[in-house]
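This is the structure I have questions about; it appears just below.
Heads up, one of the protein chains got dropped from this complex, but the rest are sitting where they should.
We just call them A and B in the order they show up, numbering each chain from 1.
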Amino acid sequence: MNESKVLQIRGLKVAAPNGAILVDNVDLDLKRGEVKGLIGESGAGKSTIGLAAMGYGRNGCRIVGGEIIVNGVSLMTIDRAGREAVRGAGIAYVAQSAAAAFNPAMKIGEQIMEGPLYHGIMNRQEAEAWMLELLQALQLPDYQNFGSRYPHQVSGGQLQRAMVAMAMSCRPDILVLDEPTTALDVTTQIEVLALLRSLIQRYDTAALYITHDLAVVAQIADSILVLRHGKEVEAGSAEQILEQPQQDYTRRLVSERKAHMSGEGVHHKNGEVLLEARDVTAYYGRKKVLDKVQCLLRKGETLAVVGESGSGKSTLARVIAGLPPHSSGVVSLAGHRLADKYTQRSREELRRIQLVYQLPDVALNPRHTVGEIIGRPMSFYFGMNDEQRASEVNRLLDLIGLPRDFAERLPKALSGGQKQRVCIARALAARPDLIICDEVTSALDPLVADEILTLLQSLQNELGVSYLFITHDLGVVRRIADRTMVMQHGRIVETGTTEEVFAPPYQPYTEQLITSVPELRRDWLDGVLAKRGLPVA
Amino acid sequence: MTTLILKRVALGILTLLLVSALIFAGTQLLPGDVASAILGQNATPESLAVLRADLGLDQPLLHRYFSWLGGFVTGDLGNSLANHQPVADLLWPRFWNTMALALYAAVVSVPVAVTLGLFSAILRGSLFDRAVNIVALAFVSLPEYFLGLLLILFVSVQYNLLPSLADTYPGMGFADWLKATTLPALTLVLVTVAQMLRMTRTAVLAVMDQAYVETAYLKGLRTRRAVLRHALPNAAAPIVNVVSFNVAYLITGVVLVEAVFNYNGLGRFMVDAVSKRDLPLVQAAALVFGAAYVILNIIADISAIALNPRLRHPR
Partner (left out) sequence: MKFLRSITPTAWIGLFIISLNLVLFVAGPHIAPFAQEEIVGSPFDPPSAAHWFGLDQNGRDMLSRLLAGAQMSIGVSLAASVLSFTIGITLGFIAAIFGGWLDTVLSRIVDTVMCIPVLISALVVLQALGSSIPVLIVTIALLDSTRVFRLARIVAQGINVLEYAETARLRGEGLLWLVFKEILPNALPPLIAEFGLRFCFTFLFVAGLSFLGLGIQPPFADWGGMVKDNQQAILYGLYAPLYPAAAIAILTIGVNLVVDWLLAGRSAIQGADR
């Protein structure tokens, strides 16, 4: 690796339109060919730094201080034309969502070649040849004709790779990769990760890899910068950070990831059957989304339903709750049959099954206070008066770990994790038998998610409530589930106790899922690729 | 895409029929009998009978509707109640007058509004943008007759640049025609430019905020290039929508302007017919206006379909 520095950032300060400081005095160096992971939770400022490295502020954010030197050119001291000459050519950006990043009215190939043609780096033939080389290296199907298609004509995963090709089109010295694999399924993530790594190594490109997933960054980064609330927490080589983290925050992040896949499931006594679903089949229009699904859940236990997007796990949860789509099959609660549509279920039946959603932002009415939100089920189901309600609300707030004065607050004053706690309290207020958790930790940062899971477990131990836990995250399943059901394409692939499912012998799909989850070891990716017979570098 | 367009045209024809039915129903809305309402206090049993026969009121409603519609298709729009002249002879010349005035206004206002709206959006937040916005907002709030009267006062009466009343006649020279119609056209232009400008700005801003425009900037493209190659092609459909909405609005604006300037168009004609309760005239004029509006909307929808990249290049 050449020792010259391609990127130098000193004392970077970025402010939001309302004046709040998003990035506070951050330093960063990148050598040629070096990959640096930018790690942090949401709001840490990692994307902002990535964009600032290009001299760009999104949505009214302004770079108000610091030096940014790309290949010897100081971006903040030259004029806009100077910055524009560097962008795309010296340093290029790969966005998180490819579908939105491509112009729907222009052919993919034209957009990929636009950079080098515009910057005058290549003529048309050279640009085209280089594009074909990239498309082939990215293993895109029918790569010779891929460029003549429009963005909406190809799949999301293919478009993501096309975006990498677009970024590489000017042979930049630096790539800013903004959560490039976060939106992908675990099984696709591996392929894209491997492709990225091989491209970066082949063309000696330096990269800023922005993500909140330490395990992913461990596979590809040479050095790591940990961020929190816009400030640097710790920086060092990848080995240092992953094996000997110095700061408390870093330690917590590392240990959370280390413990992620080490759970062995939970064991509860075999209670009586609470929920049973038999031969559940459902369609969205003509598409079959659930195919004769069976499901059994006992009192006091957690049944995890795990699968990738499109597996039908969320649909199963909705069907059990009585929401559309319309389904055939039998769903029974404690022995007696529930109506298919929730509008035909009795109030008691509705009370006993509660649903907690993935996104707490839209699950809480912005105009109601926390107290009103938690208290409503109490008046609705139990007819409690104001006094009873107030004390019951306080009891629940204690139970979920929020201060009692939160009852007067509106949702917008709460953080994501706090909002999710309120959603859980609202579900508990109905004193249900079963709580369906639909990806309730998927939208939360790892440390916050960890707390929520701990909370859910303690609530189960204390109250004996059962959970139907929908998730795509195998680590979560291993941590809290008694029994696990694996789904794919609307069908059940495997079901059993968590221990059984995660121990050999494996169903092929289960094995694929398990081996696709990145582990904190730096050599994990190489191991998986070798096992699958794919080229390692 | 062709199927979509054909579907839209078919839907348009259906809409035209529905519109004609609604208009016919609306004119028959009278409490009590049409004939007595028209004759009012002058009604005698004989005159009522004559009028009823004249209007074909002894026929069932549906039959009247179809014969009216049929007459329309063949060119026979009935006769005016006031002077028994064929409606067609009175209507069509005035219709073309109105169309000419509307066209004059549209040809000037559309390019001006779209350009100003576009630059407003590109230069968002600048002094230019804010100034244009305030002025546009003011003009949008001004009724056509206020503007028209102001223009007459200053341009015509005080400075004698243009005639105050739009007296046009067939066989007039083009230059003279322009002179006569410029003030009314200008009034229309001022009002529609303001509206179209604000709507164009909103539509273009929506496109400028899309992620793919940011991608263009991050590739190092300068503003002009990003706007021309990435924003505009995707703003075309929304802008066409905006333009067609406003051109359709012109149809109603024209009525007020014709009244201010005493212009011999379909709008003034219809207003007179309404105050005189001349049923056949009102029916015919309403249907013509309605049809023009529906046809404009069909054209707008078809353009939006044709300009949508996802529909031009299906999977």
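In this text, contacts are C-beta pairs under 8 Å (C-beta built on N, C-alpha and C of every residue); 3 or more make two chains touch, one makes a residue touch a chain.
The model shown is predicted, which means the values in this text are computed figures rather than measured ones.
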item: Option touching the unshown chain, where A:127, A:214, A:338 or A:364 are the choices; value: A:364
item: Touching residue (missing chain; options A:22, A:63, A:241 or A:414); value: A:63
item: Touching residue (missing chain; options B:51, B:193 or B:282); value: B:282
item: Residue of B:18, B:49 or B:228 touching the missing chain in the full complex; value: B:18
item: Touch list for subunit B against the chain that is not drawn; value: 15, 18-19, 22-23, 26-31, 37, 124-125, 134, 137-138, 140-146, 149-150, 152-153, 157-158, 164, 202, 205-206, 208-209, 214, 217, 248-249, 251-252, 255-256, 259-260, 270-271, 273-275, 277, 279, 282-283, 286, 289-290, 293-294, 297
item: Hidden partner chain, residues of subunit A it touches; value: 17, 55-63, 80, 83-84, 321-323, 342, 347, 350, 355, 357, 359, 362-368, 376-377, 380, 426, 430
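One rule holds in what follows: only the chains that are shown with their structure count from here on.
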item: Residue numbers on subunit A that touch subunit B, as the complex places them; value: 51, 54, 56, 58, 81, 84-89, 92-93, 95, 97, 100-106, 114-115, 118-119, 150, 152-153, 166
item: Subunit A partner contacts - residues on subunit B that touch it in the complex; value: 210-212, 214-222, 225, 229-230, 233-234, 309-310, 313-315
